[in-house]
Structure formats: structure tokens, C-alpha cells
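Only one protein chain is missing; all other protein chains are in place.
Chain nomenclature is as follows: A and B, assigned in order of appearance, with residue numbering initiated at 1 for each chain independently.
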Amino acid sequence: MTERIGVYVCHCGTNIAGTVDVVDVANWAAEKLKHQGVVIAREYKFMCSSLGQELIEKDIKELGLTRVVVAACSPHLHEKTFRTAAKNAGLNPYLVELASIREQVSWVHSNKTIGTAKSKAVVSGAVSRVIENAALEEIKVPINPNTLVVGGGIAGIQSALEIANAGFHVYLVEREPSIGGHMSQFDKTFPTLDCSACILTPRMVEAGTHPNITLLTWSEVTNVAGYVGNFHVTIKKKARFVNEELCTGCGICQEKCPKKVIDDVYEAGLGYRKAVYTPFAQAVPNFPVMDKENCTYFIKGTCKACEKFCPTNAIDFTQQDQLINVDVGNIILATGYDLFDARRVSSYGYGRLPNVFTSIEFERLSNAAGPTSGNIVLRDGKTTPKSVGIIHCVGSRDKNFNNYCSVICCMQGLKFAHLVHERTGATVYNFYIDMRTAYKAYDEFYQRVLEEGTLFVRGKVAEVTKAARKESEKGKLIIQVEDTLAGKQRRIPVDMVILSSGLQPRADSKEVGKMFGISCSMDGWFTERHPKLDPVATMTEGVFIVGCAQGPKDIPSSVAQGAAAAARVLDKILQKEVMLEPIKASINKETCSGCRICNGLCPFNAIAYIEDDKISDINPALCQGCGTCVAACPAGAISGTGFSDAQIMAQIDGLLLRNLITA
Amino acid sequence: MNKYLLYPGCSMDSSAKAYMESLNSIVEPLDLHLEEIEDWNCCGATEYLGINLIPAYSLIARNLALATKQMNGTRTVVAPCSACYLNLAKADYYMQERPTLGAKVNEALAAGGLEYKAGTLDVRHLIDILVYDVGLEAIRSKVVRPLSGLKVVPYMGCMLPRPDYQHRWSDHEHPTELDDLLRALGADVIDYPLTTECCGGHMTQIGPESAFELIRRLISDASERSAHMMVTVCPMCQMNIDAYQNETNHFFGTNYHMPVLFFTQLMGLAFGKEPGKLGIGLELVSSRNALANLGIEVPVTQEPAAPRKKDEGLPMPRRWTKHEGRKEEMK
Partner (left out) sequence: MPQMTDERVRAGMNREEDLSLLHEVSMKTAGVSHLEMCIQCGTCGGSCPVAEDMDHTPRMLFAMLRAGIREEVLRSNTPWLCVSCYHCVVRCPQEVHIADVMYTLKGMAIHAKLYTDSTAPHFSQTFVGMVETFGRGYELGLATRHYLRHFPLRLPGMMPMGFGMITKGRMAIIPKKIKHIDQLTKILNRAKQLELTS
């Protein structure tokens, strides 16, 4: 049967029409591709508008079209739109092809002749391909109403609470002994200077006691299988050596434990904890964990002081790591960020010059619950600084390190200036390249810090040195900088330097992303489905990202994203079932040689080896139709619906204009 | 036998004779074979680049082209002078980064019947070879007269660790290679914050007052830290700090006496060679008093770590080096 094909070429305003002679392309298709079955070719200003869609629907009905090609933007954007239009008109949606003449033509060319010629080739390829398309049916699967939230920072807590409050169950998995994330380390939060613990603790407690939340701290996800609606997750619950049923959180064990350890995580290396510890007083849950690497008993075989003194016999040295399997329908990743390692900027001397501190160290210094009880002092533990320099953009906006702005550190630098001023009366300098105080009430905070007399120097600090050139510099840290507004190099001696280190992706973000089947940007942040219109979803259905895991942001934005993802998850749960794209690969049992090459390549773990039959098999529910295995199979045993060899070859022929009849 | 192609540079048989003499005395114990590039020419120092770009790079590249003819068994060119090292390494790098530069330079070389394909050679500095190829262990094993008691300031200078397009050094600002090497010789190495600051370069010739200030900063900080001497890896640094120290003192009304020797001279001493064979005494600011300290035993005392008291200091983070970072990346 010869197909009846309709071709629709979009102007996209001037987006396409600016570089492509759209009318010419349509006329060309009508004439030159007639022999392939093109019965109508139209151009229109905006094909995605309702009028544009109606045009297609009308043609399908009136001209009896059996195939449709829309030459417009990328399928990413509007494939769904046009497929729905076809469906409304009674045509199987998979008989519609998009030819991308915007992203692949008009946006990458400036010459109209070339643009027009290339558009013709792209349209020709799509026409040849669409002839080979098969009508497909969507797959329906039920949604498991449980949700997994990974990471118990403020973003993850927000997501978990929203979903739990709506009446659905949440597994909240946190790697550290307590939830709370970075926010639990801060003293005050900008721009309003609320006490961080005061606003965070109620949320932590609510999450810890909520009947719909299963809190798994000191735990990590180790495996994820399945697909939207039906994920099977394995969680490793690390041995705490404390029986959670018996422990009352009295804290006697930590008091009695003789082994002191530098706390690299919560105290940012500035303070100490014991071998058995809860990281901070308001920790949720409040029962301690024992750190096996440092515990005297585990190292030397004697001690057990904690066990001796525990009033409830909760200490259990025989505890083992546990693997827990849970089934969930959706996953929210809220794994947050790592602080940039300031030792890498060696000109600032962190790690070499004692009185250079990082931002997170300063948070601990200024925190009443911190190692100095909130006294802002030098590394000698007692001297109050008389002058303090706060350096912005450390490791951020710098091609030698991270080439992006970390968003929060200007405001954080201003917050520090205020705290130093208020608590010590010291002279404070802030060194900045650009002052980034966008968002509500942020610039007002900048005004306030200006008013307090903070000295601002516009210039990226060149170096911090102890090499004095004159008497007044001796014993000080000298900040050498160009005051770019004065056009002069300045050397400013101070007692203390605070580095506004940037935020960076978690060290394991690539592996974590891979485990959950999502990708990372070049920098390592998790990639959202659309940077503007779909910031919390990912390219993998049912997996969402919130908070700093998606990119640097402040607390309000992290919370907003946490709530937004929760709404998306609730929407999915309430729909009860989900339609899956029928674009799938399948293995021909006859030709598969059982080489297993495809098994490891599938990014979605959809291919399994069937020992009994000695061949590989694809789980259609897991397959996302990426095509990797199809191309890789040396026996040519794998083919994909929606991207069969016939379709691809036809498209190539079309692109090369081999389909044209030469008279 | 470890073979390398040697690009000595103009100063090695004149102002930096001591460097050459001492280098010659350590190649044998370290089993190094340095084959001089035949008929090499001046690298242009920092002067030619400022006048005419293509001739400047052609001048440098002639040496690289000549070196490729002697490659037999090695592709490494060693330069003992930091400025020469930088010029050679930079030419090789820029000819790749900017292919039009590479093409023009080769057009010029062709006039002399030569050609150089950028990337063919590996240009390295002498101390790089000693620390990373020969290795600190091997060096330590040759030490017969440890330099304990000699308080030295390791001065790397600026052109060696920067711009470092080939990522050879542990750090751009505070590299530890020279410190480690001197420590392997047994010397008391002082943490010198100015280790990669500039010695003034050609400013001693064209803007002496600017240069004197740079020299003053270096020697005053070294004296402040009670150094017996500075140790350098570059003929230009040695020349500026040594030969212009008198004038600098005169200019500022100061009275510094800060000898500056080449690291190879100290290696020779530690290997038990005669000072006379190492060019010691050729320096204008005499190192006699400084070297008199050798042999005097200064026991190193290390205080035991005490438990933390209430107002005791806060712990320091561990030091970071680029090598550590690289290891992490590799994991």
C-alpha cells in the first residue's frame, strides 16, 4: 500500500524562517517527494499553536493521511503535541515523525541557502523513515504509592514531609547518623538571620516521628532496579552497634567513651567527638552510632566502657550491616553538595597559614553549640581577631577550579561580615568580584552590612601571605589585592581570613546518578529534564532531583524544589497508573549468540542473561529505548520498535536524497 | 644509563659557571648521561619575545629542531635554566595550541633546512629530572655528608613552576620539589613564603629600582627567617640576588649578607665532593660563613602532642598537593 503522507513545515516565527526558506521547503517536498506518498505539504507560522494542530487533524480526517511529518523544533519539545493531535484525529501517534529543522538547522547555520538545502534533506529523511514506522500501543503500568527520598538535608526533609502529610509512605535514607544536612551546622541564616537550629529542628523532629516516614539514617542506597511506578531499591543500613529499640538517647556512652576523634564532618575538622557519638545535641534520631574505625575495642579488643555504663544494655558489638529491600513508585534525590576544598587555591594558604578559615569552619566558630561556644577566635583558641578579611568566590567563577557561580556565597560572606562585626567589633573587609544579592530581601541585607561599616574592596584577592614587607605587617596575614575601583594594588594586614568556598557536586554524584539512571552536567550536578520548565524532573521517569543536588542554591529555593517534587510525585501516585512509551528494544532469540556484550552496556540495567537458554533477554518494562544495545549487538540480534534497521536505513537514504527519482 | 638531551643555555659557561661545574660533578654518581644539543643557540631570554614574535619563536624552535636530530633513545630535553626551560616548553606548547604559530615558525625554520613538529620533544627542567626520574631515594642513598645544621631557604623562582602548561609541579605557588630535595640532603629547610616570587628578571638592567625592591623582599624575608643561605635552581635568580645584592643594600641602606648557591652545589657537597670542584667561591656574596655551619650538630627536637585543653589551639587541616588531587581523580 502506498502511504498518504502530510508534511508540515513550521516557521517558528523567525526562529526557523529567518534562516530557512520555509515556503520553498514545503513546495519542494510536495513536488519532489510526491512519489513517496506526500499528498500535501504546508507551511505555517506556528505549527504548535492550536490552529497549527487543527490543520493536521483536519488533513488527517479529510485527506485520509496515514503518516505525518512535522518539520519544526526538536522532538524533545513538541513530539508529544503533534502525536496527541494525530491521536485526536484517529491516527496512531507513532506514525508521526518530527524533523528538527530548528535545533539542527536554523540555530546552527546562518546562511539561508545552506539552511534551506539542509532542511530539505532533513525533511526527506523523515519522510523516508515515517513510511517504515509501525503503529504502536502505549504500555500501562500501576504505580506503587511509596516514595524513596535520598538525602535528609532541608530539601529532602521538605519533600518527605509534604508526601507523608498527604497520606503516603516515604522511606527517607540519610548517609550520616542524623538528618539535617548542612543547615544543621549553621548558626544564623541569611537574609533574616533566623537561628538555623530554631527553624530546622522542628522539621527534623516532625520527619523523625511522622507515622508515614520510615527514617533510615547511617544508611545508603546500594542498588536500584525497576522503572517508574515499580522501583526495587536495596538499602544498606550500616551497623550502629547500638540497639535502636533499647537506646533512650541518654548520652552516657559518649560521655564515658575515652576515645576522642576529630570530627571532620559536622564540626568541619574544628572540634572533637567520641568514638560513639551523636553528631549534635538536636540530632534526629538521637541514638548514637559507633565509629568502628576509631573505637578502642574494635582496634585493641579491650574497653567496652560504653557497654558497661549504658543503663539499658543497648550497646551491641555484634551488630552487622543490614540490607533492606523496599519497593517504591517514585524517587527523589536530595543529596546536596560538598564544599569546595579550599586547600586547592594554594595562594590563599588554607592548610598552610593557621588563621585562614573556610566558611563552614566559620559557621562552627560562630555557632553557640560549636567548639568555641560561639566565640570567634583565631586558631590558637583564645585570641579575638581585631581585623577580618572575607574573600569571595573561592574556587568558584574560576576556570582553574569551578567555572560557575556558587550563588549563595556573596550572601553568606555578608552574613559573616555582620556576625564578626556584631560579636567582635573587628574591622571587616569583604573582597568581591561582583556582589550577587538577587532575590527577595537580599540587597537590603547588603545595605545593612554597608551601614554597619564593613569595608568593601572590589577585586579578586591575589594572595594571602605571611611575608611581611614592613613593620605594620609583621605577624599578620597580608591580603594582597587590586582595589579595582581605586585602580591600586593594596596590601591589607588582618588577623583572620575567611574563605567563601564554593559549592560543588558530591564527590560521588556521578556514581549515584548512574545508579538512579540519571545524568550529570559537565560540572557534575544532576541534570534536570528542562532547565526552565521542568527543573525538578529528570530524563528518567519517576526520578526527581531537589535542592543543591541539582545546582547551587539557597535554603528558600531548596525548600521550594523539595515541595515542587513532592507535588509531582503526588500527581503520579494519584494517577495510580502510568503510560510507558512503547519504544523498546527486543532480542531475536534465534540470532542472539549469548555473547553478553549488551548486558553491561544498557544504562537502565534492562538486559539480563538467561542461563537456561544461554541467551540475553530484555525486560520491556525497564528498557527506555535508548538504542545502545541495538547498535552494539555483533550478531545484529537486537532491534527496536521505533528505531528498526529499516527505519534508520530509510532515513539515511532520505537524508542523502537517494530517494529522489532522477529523471 | 639515563640519557637526556642537554640545552645548557648561555649563562652556564659564564655567569652560572658554578652551576655547570657542580652539575658535571653529580651526573656520574647519579648515572645521568647528558648529551649537549649540537650548535644550540640562545633562547632569547625574555627579550626577543617583546620585539618580534615569529622570529622569537623561530629562534627557540631552532634548538628544538636540532634536538630532534639527536633523539636516539630519548625525547627529553633538559634545561638547567628556568628561563630557557620556560621558553622551550612554551614554544612547544603554543605551537600546538595555536597551529598557525606552528606553521609560521616551521616556514621560517625551513629557510634553514630545519623543521619541528610540536609535541615531539618533552622539555623538562633539571630539578624535575632529579626529583621525579632519579628520585629522592636514589639521591638520599648517595649522601655521605648530610647537610644537617645548614639552614636553607629553598628558592624556586617564578618561571619554573609557572605557567606550567604541562602540569609538572606539585603546586604553582608553593611547590615542594626543591624543599624535598634539600631535605633529602639533610639540610634544615625553612618554610619560605616567597619561594616562587620573582627575582627581578631583566629589571636589574632596565628598571633597577623596581628590581632592587624585589631582591630586597627576597633577602629580607630569608634573613628574617634566620637562613644561612638561599638555594636556587636558576642562573638568572642566582645572578640577580648575588651580583646585585651589594647595590640593593646600597640603595636601601641595608646590610644584608645572604649567599645564594645552586642546588647542584649543595648536592655535590652532600655527595662528598670538594667545594673547589663545585664552583663554590664563585659567588660574590661569600658562602664561607654559611658553610662553616656544616658539621655542627643541631639536634632536632620534636614536641610530643599534648591533649587538648580548653583554650588550646584548633587543629589544622591537612596540606593539599596537586598530586594528591590527581591521585583522587585517578581513583
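The rule we apply is simple: a contact is a pair of C-beta atoms (placed from the backbone, for glycine too) under 8 Å apart; a residue touches a chain by one contact, two chains touch by 3 or more.
Since this is a predicted model, take the numbers as computed values, not measurements.
Colleague: Any idea which chains on screen the missing one touches?
Modeller: A, B
Colleague: Using the definition of touch stated at the top, determine which of B:62, B:174, B:228 or B:273 touches the missing chain.
Modeller: B:62
Colleague: Which residue, A:223, A:248, A:383 or A:484, contacts the hidden chain when the whole complex is considered?
Modeller: For the chain that is not drawn, the touching residue is A:484.
Colleague: For the chain not shown, which residue from B:109, B:241 or B:294 touches it across the whole complex?
Modeller: Answering carefully, the residue with contact to the hidden chain is B:109.
Colleague: Return the single residue from A:461, A:546 or A:629 that touches the missing chain.
Modeller: A:461
Colleague: To test your reading of the contact rule: which positions on subunit A touch the chain that is missing from view?
Modeller: With respect to the unshown chain, the touching residues of subunit A are 347, 393, 397-400, 433, 458-463, 480-484, 487-489.
Colleague: Tell me which stretches of subunit B touch the chain missing from the display.
Modeller: 10-11, 13-17, 39-42, 44-55, 57-59, 62, 90, 93-94, 97-98, 100-101, 104-105, 107-114, 158-159, 162-164, 172-173, 196-198, 200-203, 205-210, 214, 217, 243-244, 246-247, 250, 281-282, 284
Quick note on the criterion: only the chains that are shown with their structure count from here on.
Colleague: Could you please state the distance in Å, as a whole number, between where the Cα atoms of subunit A are centred and where those of subunit B are centred?
Modeller: So the centroids are 45 Å from each other.
Colleague: Under the definition above, what is the set of subunit A residues touching subunit B in their complex?
Modeller: Interface residues on the subunit A side: 260, 262, 269-272, 341, 343-344, 346-347, 350-352, 354, 371-372, 379-382, 463, 465-469.
Colleague: Would you mind writing out the residues of subunit B in touch with subunit A in their complex?
Modeller: Subunit B reaches subunit A through residues 171-174, 193-194, 217, 221, 224, 308, 310-320, 322, 325.
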